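Only a single protein chain was left out; the remaining protein chains are all shown in position.
Entry: subunit A
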Amino acid sequence: MFFHLQLEREIELQPKHFGPRLAEILHKKLRTEIEGTCSGRYGFIIAVTDILNTGKGTIRDGTGSATFKVQYMCLVFRPFRGEVIDCVVSSVNKVGFFADAGPLQLFVSNHLIPDDFDFVSTDEPAFVSADEEVRVQAGAEVRMRIVGTRMDATEIFCVGTIKENYLGVINPAAAAVG
């Protein structure tokens, strides 16, 4: 799920930046430091959307640099256990498949795929339903429920299931152009 969060961060600026463009440089430094990063606590930080307040910089003893407590709004993407989410399958093998939801990677083990699906490894590896109507293969859009999340300081990884009603392939992979 995406969230619009208000966060705060201390940014340090060297004296060479103290000048008319200080606010702009502070803004750019914040963006470079956190955009694209991931934390277990806040999720993937996608973009800084607004700077609310930079306050007055405090000069650190011993160095000439100043630290600013910057308050800002940002867009984050943070998965939760129990959440149902749509993803795109990226690769399939006999123990399960990997899928992507934006910056997040998820894995669905073959134990959490309905029993009537079999792994088929001819040209395009896929899990195929008994009636051959449904194929879980790279490029397919799949709806899954997150059953576990592994968060550490800088990474998030999720495990999902499609072994429930209303879950599974919602859009097949685009047909190959032959």
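Just so we're on the same page, a contact is a pair of C-beta atoms (placed from the backbone, for glycine too) under 8 Å apart; a residue touches a chain by one contact, two chains touch by 3 or more; residues count from 1.
Everything that follows uses one rule, which is that contacts and distances are computed from a predicted model.
Per its UniProt record, the hidden chain corresponds to "RNA polymerase Rpb4/RPC9 core domain-containing protein" from the list "DNA replication complex GINS protein PSF3", "RNA polymerase Rpb4/RPC9 core domain-containing protein", "Aspartate--tRNA ligase, cytoplasmic" or "TATA box-binding protein-like 1". What subunit A contributes to its contact with the hidden chain is residues 1-5, 35-36, 40-42, 44, 46-47, 49, 75, 77-78, 80-86, 88, 100-103, 141, 143, 146, 149-155, 164-166.
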